[in-house]
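Heads up: the structure comes next, in structure tokens.
All protein chains but one are shown in place.
Labels run A, B and C following the written order; every chain starts at residue 1.
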Amino acid sequence: MLENYSIHTDLALEDKERFESDNVEISGVSVEEVYNHEKEIQITTVKILTENGAKIMRKPVGTYITMEAPNMAVPDDEYQMEIAEELAMYLKEVLNLGKKDYTALVVGLGNRDVTPDALGPHVIEELRVTRHIIREYGKYAMDEKEAHMVSAIAPGVMAQTGMETSEIVKGIVSEIKPDFVIAIDALAARNTKRLNRTIQIADTGINPGSGVGNHRQGITKETLGIPVIAIGVPTVVDAATIVRDTMESMMSTLDTTDKYEAINKLIAPHLYGMFVTPKDIDETIARLGTLVSEALNLLFTKEISEAESSEENSSKGAQDCIDK
Amino acid sequence: MLENYSIHTDLALEDKERFESDNVEISGVSVEEVYNHEKEIQITTVKILTENGAKIMRKPVGTYITMEAPNMAVPDDEYQMEIAEELAMYLKEVLNLGKKDYTALVVGLGNRDVTPDALGPHVIEELRVTRHIIREYGKYAMDEKEAHMVSAIAPGVMAQTGMETSEIVKGIVSEIKPDFVIAIDALAARNTKRLNRTIQIADTGINPGSGVGNHRQGITKETLGIPVIAIGVPTVVDAATIVRDTMESMMSTLDTTDKYEAINKLIAPHLYGMFVTPKDIDETIARLGTLVSEALNLLFTKEISEAESSEENSSKGAQDCIDK
Amino acid sequence: MLENYSIHTDLALEDKERFESDNVEISGVSVEEVYNHEKEIQITTVKILTENGAKIMRKPVGTYITMEAPNMAVPDDEYQMEIAEELAMYLKEVLNLGKKDYTALVVGLGNRDVTPDALGPHVIEELRVTRHIIREYGKYAMDEKEAHMVSAIAPGVMAQTGMETSEIVKGIVSEIKPDFVIAIDALAARNTKRLNRTIQIADTGINPGSGVGNHRQGITKETLGIPVIAIGVPTVVDAATIVRDTMESMMSTLDTTDKYEAINKLIAPHLYGMFVTPKDIDETIARLGTLVSEALNLLFTKEISEAESSEENSSKGAQDCIDK
Partner (left out) sequence: MLENYSIHTDLALEDKERFESDNVEISGVSVEEVYNHEKEIQITTVKILTENGAKIMRKPVGTYITMEAPNMAVPDDEYQMEIAEELAMYLKEVLNLGKKDYTALVVGLGNRDVTPDALGPHVIEELRVTRHIIREYGKYAMDEKEAHMVSAIAPGVMAQTGMETSEIVKGIVSEIKPDFVIAIDALAARNTKRLNRTIQIADTGINPGSGVGNHRQGITKETLGIPVIAIGVPTVVDAATIVRDTMESMMSTLDTTDKYEAINKLIAPHLYGMFVTPKDIDETIARLGTLVSEALNLLFTKEISEAESSEENSSKGAQDCIDK
């Protein structure tokens, strides 16, 4: 029954938090937290290991890495480059790319005309694509370190195209045959305090119902036949969620099921299809869009090499590892 | 005390509704409602006549005409042109323009990069400006009916310019010396059901705290020395308002002051600076932006002539006049 | 030899004109001109019938209909709607659609960030797509006349995506399986006087080297397996062409081959990769984009019915038919 009254979040981190008050260990789910003191980034890795875990978490089996930094979107280009480097490193780890050349397709999901949904198209705009150059002139036309073939598209949303984004991506993948897809999307969080300071990497791709635009079909390894890494940034909270959350704290004495029923009756139907977002969302989208595109440019062009890895190791010395 | 916990709305119509349940006649405020059956438009004219009325209504003395049409933003170009004609007629009435030539300055307030705040810039984009042509070639260069000098600007918001919009407008007015200003702005409503179906015309201009971008200084006859007509379309609701509204209905037994205090404690501080808007706000802004610019193009170029006026009279035969 | 020094044009009309001075009848090419007095539109239908004709015209075998109207882009919404109706009629004729329901894919080629190349993306923005609605709710959810499934995409250009547009379209077609593709593109004309007043319909699709963005692979019936209708509007002239044209008239006494060689030596290499376009290209793109999208909206939703057809017949009475 609870399912019907569920509060939607695209963040595995927030799904996990639902159970925290009860201090419950969820079977089939592992959580690891790391704090990078130097860069002031909290990294939480949620692994959903079993179908039972997936059911409780309402997300597919897979790995969800969340980077949280309170100052992620403040105007400080250098700090954003630091986070971009960190993001590139985690992406490299999740993708588990070898030394060989590869072809990547980056998909910028969302609607460029609705500010909090425009993250994906914004990232594509600043991404360096190389596939056409390498196909024309060979990889030696590029700086040695940029031998990967990068292609990208911002396909628009269903109200603009009449097509599911998954249909468009599937068609392009069948033609281009990339080695993997990276999909960027704006997400809905449950809590406004997550907005503009959180990035989630998921190796499960894009699943139905996720994202601001609410995809109806998945963009996943199952549908495309190749790995799909999703990079998501929460930019909105569902309007109904905000009301529900506040009311819950008022009704603490009621039985849970009664409570949800009472609350749902009170929420105006007008609220569905509405979202909550900050007034300065334009600046946030611009900054986080640049951050993510820089991370991808790093991932695709520079060897995040031994030098950097060793530096990373030393910086890991400054981290607190708290296994839960 | 109530003031501190006030629920903000830019619509005089909604201020009036606060008192409706009590069936109170507000001293110094007159309300007239007219329903246009043919075009399915509800017209409510709220006149704030005295300073006492202004205090209760929390808006300056003046006339506020609200046009409400449930299908205002549905994709039907012909219907939108009908509403545009109606809007042009009311604007003409409020401006009380004689036969003589005039210079108009249209100001499109708001941030083009935040979708629900982009109404003003969108209107300016589709407006026909003529001042430079008439100044260069004389009014006989224009079709006879277009002899008015129309100028326009979308100045951007303070976070983009470092200036109050009122400063910019004041400077331009002192240089251009128009006969009046028409200011277009996206508004905050109290109730989500007003969004995307309501247009407010106010002869009081733009006042501090109004609009999505929350102006700090007014753009009014007092500050500019010439009449300022504001055209506002509600596109957002403050996030805190939505929560507060829902909770109020839950707490009906509490005393009013206690209630407001309890509620304000519960509202997360994160909610301030956030707004609620529909997911398809891009389409709404595009359609209502075109509607308002068409109304202005009609107002400035065509004589909304005797033929049309008499037609209007007959259509008024189809209206229910309910004086309150 | 002449081939090497050819002056590029995307308009079959202009290819034909090369031979006019010589009063040559080109074997394998038929030309028909019609002037619509009422709407002030010149219609030229060039049919390339044989491979020999194709070689001389440097365009594939097929039908090229050119609509020319000197006032096509002046600010007059009503006149633009009249041209849109005419365009819709010719599109219907070329597509030869029966009564049955169909699925259309409209592709807006070009780069939205380069004004004269932004026609295609602009058209897609104003197009009404329906495929997703009909798939969700059935065709009876739509007004009876709108039962066709329309989908659309503006895929961007190779410098943005790293992919040939033809690759993207081919992939989407294989997934969506439309009955036909309509591709919109900005074209290069040879003569600046064609700009902003000409629309070309071609049943040969998009061929390598055409369009402002210079496609390298075709989007044609051969590559996609379904009919491809191209709608093109010339918005630029190659910079080298303008220089060459002016110089030719100066060098009238020289032998043709010598002349071309002399001219080509003089043209600065910097001119290649440059184009010539009018300063007010933003207004033109906005108006002609709306014109083309309105024509498509008419084509897909309204029966351009018997009533209109008979009206067309009578208007044809006002046309001069000059068969050549």
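The rule is simple: contacts are C-beta pairs under 8 Å (C-beta built on N, C-alpha and C of every residue); 3 or more make two chains touch, one makes a residue touch a chain.
None of the values given here were measured: they were computed from a predicted structure.
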* Using the whole complex, pick out the displayed chains that touch the missing one. => B, C
* Quick one: which of C:66, C:111, C:165 or C:210 touches the chain that's been left out? -> C:111
* Structure fact -> Of C:25, C:93, C:222 or C:282, the residue touching the omitted chain is C:282
* Structure fact -> Among the options B:67, B:153, B:242 or B:276, the absent chain makes contact with B:153
* **Those residues of chain B which, in the complete complex, touch the missing chain** => 124-125, 129-133, 149-156, 158-164, 167-168, 170-176
* For chain C, which residues reach the chain that was dropped from this view? -> 111, 113-115, 117, 159, 191-193, 212-213, 239, 242-243, 246-247, 249-250, 266-268, 270-271, 273-283
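Operating definition for what follows: only the chains that are shown with their structure count from here on.
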* Could you draw the chains as nodes, link the ones that touch, and say if you get a line, ring, star, complete or other? => line
* Asked: Distance from the CA centroid of chain A to that of chain B, rounded to the nearest Å?
  -> 38
* **Inter-centroid spacing, chain C versus chain B (mean Cα positions, whole Å)** => 42
* At which residue positions does chain B touch at least two other chains? -> none
